[in-house]
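With one protein chain withheld, the remaining protein chains of the complex are depicted in position.
Chain IDs A, B and C follow the sequence of writing; residue 1 opens each chain.
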Amino acid sequence: MAGNTFGRLFKLTTFGESHGKAIGGIIDGCPAGLELDLEKIQIELDRRKPGQSAIVTQRKEPDTVEFFSGLFEGKTTGTPIGFAIFNTNQKSKDYSHIKDSYRPSHADYVYDKKYGFRDYRGGGRSSARETASRVVAGAIAKQLLSGVEINAYVSQVGEIKLGKNYEELDFSLIESNPVRCPDPETAGQMEDYIKKIKKEGDTIGGVITGVIQNVPIGLGEPVFDKLHAKLGESMLSINAVKGFEYGSGFGGVLMKGSQHNDAFNPDGTTATNRSGGVQGGISNGMDIYFNVAFKPVATVLQSYETINKEGEKVTTQGKGRHDPCVVPRAVPIVEAMAALVLADYHLLARTNKI
Amino acid sequence: MAGNTFGRLFKLTTFGESHGKAIGGIIDGCPAGLELDLEKIQIELDRRKPGQSAIVTQRKEPDTVEFFSGLFEGKTTGTPIGFAIFNTNQKSKDYSHIKDSYRPSHADYVYDKKYGFRDYRGGGRSSARETASRVVAGAIAKQLLSGVEINAYVSQVGEIKLGKNYEELDFSLIESNPVRCPDPETAGQMEDYIKKIKKEGDTIGGVITGVIQNVPIGLGEPVFDKLHAKLGESMLSINAVKGFEYGSGFGGVLMKGSQHNDAFNPDGTTATNRSGGVQGGISNGMDIYFNVAFKPVATVLQSYETINKEGEKVTTQGKGRHDPCVVPRAVPIVEAMAALVLADYHLLARTNKI
Amino acid sequence: MAGNTFGRLFKLTTFGESHGKAIGGIIDGCPAGLELDLEKIQIELDRRKPGQSAIVTQRKEPDTVEFFSGLFEGKTTGTPIGFAIFNTNQKSKDYSHIKDSYRPSHADYVYDKKYGFRDYRGGGRSSARETASRVVAGAIAKQLLSGVEINAYVSQVGEIKLGKNYEELDFSLIESNPVRCPDPETAGQMEDYIKKIKKEGDTIGGVITGVIQNVPIGLGEPVFDKLHAKLGESMLSINAVKGFEYGSGFGGVLMKGSQHNDAFNPDGTTATNRSGGVQGGISNGMDIYFNVAFKPVATVLQSYETINKEGEKVTTQGKGRHDPCVVPRAVPIVEAMAALVLADYHLLARTNKI
Partner (left out) sequence: MAGNTFGRLFKLTTFGESHGKAIGGIIDGCPAGLELDLEKIQIELDRRKPGQSAIVTQRKEPDTVEFFSGLFEGKTTGTPIGFAIFNTNQKSKDYSHIKDSYRPSHADYVYDKKYGFRDYRGGGRSSARETASRVVAGAIAKQLLSGVEINAYVSQVGEIKLGKNYEELDFSLIESNPVRCPDPETAGQMEDYIKKIKKEGDTIGGVITGVIQNVPIGLGEPVFDKLHAKLGESMLSINAVKGFEYGSGFGGVLMKGSQHNDAFNPDGTTATNRSGGVQGGISNGMDIYFNVAFKPVATVLQSYETINKEGEKVTTQGKGRHDPCVVPRAVPIVEAMAALVLADYHLLARTNKI
């Protein structure tokens, strides 16, 4: 209930603080007999890891995952998969600048109020470092969902917006640049812009677009557990996310029903796809596509005023190695959460009919 | 798991199809000793019910709730609250136009594929009629959350956008017009526009803004069950919703961290509130505000082409009494879902500290 | 979390007090396409209902179940099945003898302490009347589990013990006598004994034996959700139950491993079945058999001393129409709970392998 578990049948529980010994998790409910490609899991982790390019945080963490259980002779056994990523970067640091004061738009203040005190070393549990565990589990979920294609990419950084919809893009180019935008020209502009922001000691927001293809018809449950509702929840649970829309999204507000409705083709597909692959909360076999809005990272490397525990004004200086823009490294996290959602519904769908 | 339960400690399970005997639900986990004002519950239902104004569906359903259990001498007893709303409008109708064909952008097709067949009388379980049960439970949750203020209003209909943020509005005017927009002038424009759309036999989308005030600090759980993630999920589970954003939302993407951060006041409040009352998934005591995007209702009273079960093209004519714009009647549903989310976290927060 | 839900995939939530308007429930997760024989459901209810013979309570309640949703053209639709049993026996009574005093070995005292007050009309939520809802759901679960045979019978009343194990009995005789003991001679002795006890205004305990046959191999989950652990929990949740054992049970304590082990036959069955059809928490295809111990009903029709809310000694007289021995009417409840457990694991087992 304390919110560290995601999923019902394919279930991930995570643990770990940014500056503790290790982060990790347990995947419970992964079906037996899945041949796991461990290298693919590490590749996903490497897409998320710090220090991978000039436009992300320069922290050095290898983020190597170690599996403890649930695998035998290369296959999942049906028992829980325990894993950990040990923190190698645990140097004893000076936290005095954050120990007694609250960083604006961080979780410091609310943790102190909620729990009575907090682990003030870095973000603790609220650090995005926790998402590495999601990427591990998501990479396994992807392998379970053979046939389903899950891709995400950066479609906006600040004012720079990719002016194409997903069908015009070549997803094989996503990894061709450090921004993870499949349009090389826009990617270049975004990269330059992020570098400029970084130089200012500032940060900038962005949008990630997710696309899920080859989804079987019938995933999702009516009423509260609509497929897109769980997808939205999963995305909103990622650090720094402020919004989620799927299909026609906020733009659909402007349309009339006669324009918005997706006419059926004889084979049950639809001529348009404003529904975004989901009708009444249930996948209809068309592509699922969605946008996820990320705010700018709150840690700016500038001087700022804030308050300490006593409520006194203090001036402090942001320091450390932080991302100027979170979206390039968040792409694999978005994919991972989408995979977790789908894996769960994939198993649940086996129970719909007698 | 089949998705008809919402909440963990304050838990609502619903049942019922649009054209069955009754809809209703069970609220489990409502604490004992709450003096319930039953009239207030009915008032919320009346805000949602059909036929209440010229711009909503003209179906006549009194939507009177009947309680079966969990109350004694005017107070909740701590045992489950069972309730039902009997369908009085169950006239045997001709469903031949939808029995064998699939209405575009409805759930007909996916239900047939998922379950092997479907209850084709009206929307069945996918009908928004189901949300009446949510309104009942939400009205009880509101009473549990004494002190917390939950308000929602229509902020956009098609292209007509209310150009004020929530702090400039007088919430007591929300119920002063059938649109439920607290700005009388904009409300008038919206009303006229909806009437025009209705005359065309068409429908139009809209946005509802929700505002939650006087929220205690510390509601919400880190990681997967962030307060805004569950809030987003709850809103996305409402029929016709395509998007959710809170605080700075999609607009926050454009901002730099140095602009976006909310500076602390000495008392722990913040000078600005781009965070939207939630930091790291936990309420910080500031107002929570969010937008919910609704697509246009799929049932248009026009002639359209679609397919039947055999995949043959058929031309059919939309008929019946439907909403030209869903947002006026969805306002109490948005409030109800917000109340359910908060009631759940309110109880959960009692377990955070020793 | 307040404990009114049972099951995970095949999930029953119940509501209702003994003297309220209605009791009932919602079954969520019943797969679509199950042709329901409604008469069979009523037959199970009739096995549980009061007034069915001279050795049970003489209250008159028809216990007719009414379904609200989830069924269409005789089949389950995959949506929640809402149902209620309206209380027809709600005459306004004099509760003064229990309103202010606490009946010994009842839940009166703990309800008052836990919730601050209680619905003092009869047992309220703690009344065994609640189990009627379980019987409805169990009867549906039985129909889902086609092929699986679930039988229960009375094997002991006070000192009178049926000296045969289940393999020597003819289950078709269970319903041939009001005690529900398939051995006519022992049944006669039990019946006479219960009548004698009743005449004394007293009550007596008993044991019900349950037998589940034709169980597929592989139901149950290792570790916490072992099949027999959930079965035990389900039985212990029935009113008045004090103990549960399966397979060799408490008698197995006396045995050596070399005697207790069940040797395999070449086809994977076992020569003996001390395991009771479950190994390591997972069904092995052999018969599952178990015993459930019921204490004597706490309401005795005698004069007794107790305390009132002020902690003062008061003398009161038990009255009303109560069961002298609970086991004859509890047989269908034991079967219902067993069916609910198995239905849940039956669905869950669909997710074990890729």
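A few notes on this one:
Everything that follows uses one rule, which is that contacts are C-beta pairs under 8 Å (C-beta built on N, C-alpha and C of every residue); 3 or more make two chains touch, one makes a residue touch a chain.
What you see is a predicted model; the values in this text were computed from it and never measured.
Only one of A:G78, A:G247 or A:P328 touches the absent chain when the whole complex is considered: A:G78. Considering A:A22, A:L173, A:V314 or A:I354, the position touching the chain not shown turns out to be A:A22 (whole complex). The chain that is not drawn here is touched, among residues C:K21, C:R59, C:K195 or C:H260, by C:H260.
One chain of the complex is left out; on chain C, the residues touching it are 1-6, 8-9, 14, 102, 104-107, 109-111, 113-116, 125-126, 130, 156, 158-159, 197, 200, 202-207, 217-218, 221-226, 228-230, 232-234, 236-237, 239, 242-250, 252-268, 270, 274-276, 279-284, 291, 293-300, 302, 304-307, 311-313, 348-349, 351-353. Not every partner is drawn; the one left out touches chain B at residues 1, 9, 29, 31-34, 76, 78-79, 144, 222, 347, 350-354.
For chain A, the residues touching the chain absent from view are 1-5, 8-9, 11, 13-17, 20-26, 28-29, 32-33, 66-70, 72, 75, 77-82, 84, 114-119, 124-125.
Everything below uses one rule, namely that only the chains that are shown with their structure count from here on.
Rounded to a whole number, the gap between the C-alpha centres of chain A and chain B is 26 angstrom.
In this assembly, the C-alpha centroid of chain B lies 39 Å from the C-alpha centroid of chain C. Residue positions of chain C touching 2 or more other chains: 1, 9, 29, 32-33, 78-79.
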